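Heads up, one of the protein chains got dropped from this complex, but the rest are sitting where they should.
Right after this comes chain A.
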């Protein structure tokens, strides 16, 4: 990982994560400051002002942030996914203009989901229509992470005979961003609904300038997102392991530390197993990403599914070990308990991951 960026993120979060969680917001200057250092999308190549980290190093950085504050980590996931989508689908000019902005303090969100298109992204109804040298967008996006902070939202919609992603500045007339009130978890991640009502933009804001396959577009973007969420879950588990182990050593009941009661010791062992399992599966997937292996899309689904499931279980276990001490909102394991649950829903719910993995199970047989 990048020690410099890890230290920077650690210093910015310091002991403030609980307060951000309770307030439901991260001060925008914190996000812009980290963004301007390239820390929010650290894989962006140096030629665009980025840090050029490998997927593996960025994964470790993501888990470092995730252990401290899942809301900030969620903002990193969105920024990174937006950057990756621009890097893959953008023309040379779009890449240099947009990516440079994302490494200079501008914040980005990604919008796939709509009221009628959750797990089923083929139901996306947002339209992108050509009108001379402009395009017009109409649609309703929901739950876009970091949209409440964002300068641009990468919007996925129907275009010509296929689909496209458009980089939409949030100050364009016709764009309305409405924060989701009191989300269950990642409460300071700036989730928001985005309504696009006759939003007019120059046609060169359509990434690649041509229509693409919706499936390929979303799969490419989500593969980055899944790896990022998976590493974020590794962070959640590490935070839980640290908190539970420290508590079990300190707190005494029945005349000895909790850790010396075997049933509590088993909880600790399960936390360690979760941490190791999730780490290994993420390392494996990121190595596939870094080596350009075609298996990366499937490995990212596997990593996200395993890490999210382990994180949800680990968070519940850690709350159990801390008991009343962990039952206070804002506290690390209480946050983990709420945040981890949502990781089983986003970027392909558990069930959607299982369907994809089942297809892979069937692939091996004629």
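The rule is short, and it goes like this: a contact is a pair of C-beta atoms (placed from the backbone, for glycine too) under 8 Å apart; a residue touches a chain by one contact, two chains touch by 3 or more; residues count from 1.
Here, contacts and distances are computed from a predicted model.
*Asks:* Quick one: find the hidden chain's UniProt protein name among "Arginine ABC transporter ATP-binding protein", "NAD(P)/FAD-dependent oxidoreductase", "Polar amino acid transport system permease protein" or "Acyl carrier protein".
*Replies:* Checked against "Arginine ABC transporter ATP-binding protein", "NAD(P)/FAD-dependent oxidoreductase", "Polar amino acid transport system permease protein" or "Acyl carrier protein": the hidden chain maps to "Acyl carrier protein".
*Asks:* Would you indicate which residue among A:52, A:179 or A:209 is in contact with the undisplayed chain?
*Replies:* Hidden-chain contact among the options goes to A:209.
*Asks:* If the hidden chain were put back, which of A:38, A:55 or A:298 would touch it?
*Replies:* The one listed residue touching the chain not shown is A:298.
*Asks:* Who touches the missing chain here, A:16, A:32, A:88 or A:284?
*Replies:* A:88
*Asks:* Touch as defined at the start, partner being the missing chain; which of A:2, A:144, A:170 or A:218 qualifies?
*Replies:* A:218
*Asks:* Using the document's contact rule, name the residues of chain A that touch the chain not shown here.
*Replies:* 87-92, 94-95, 162, 207-213, 215-216, 218-220, 223, 291-298, 301, 356, 359, 363, 365-366
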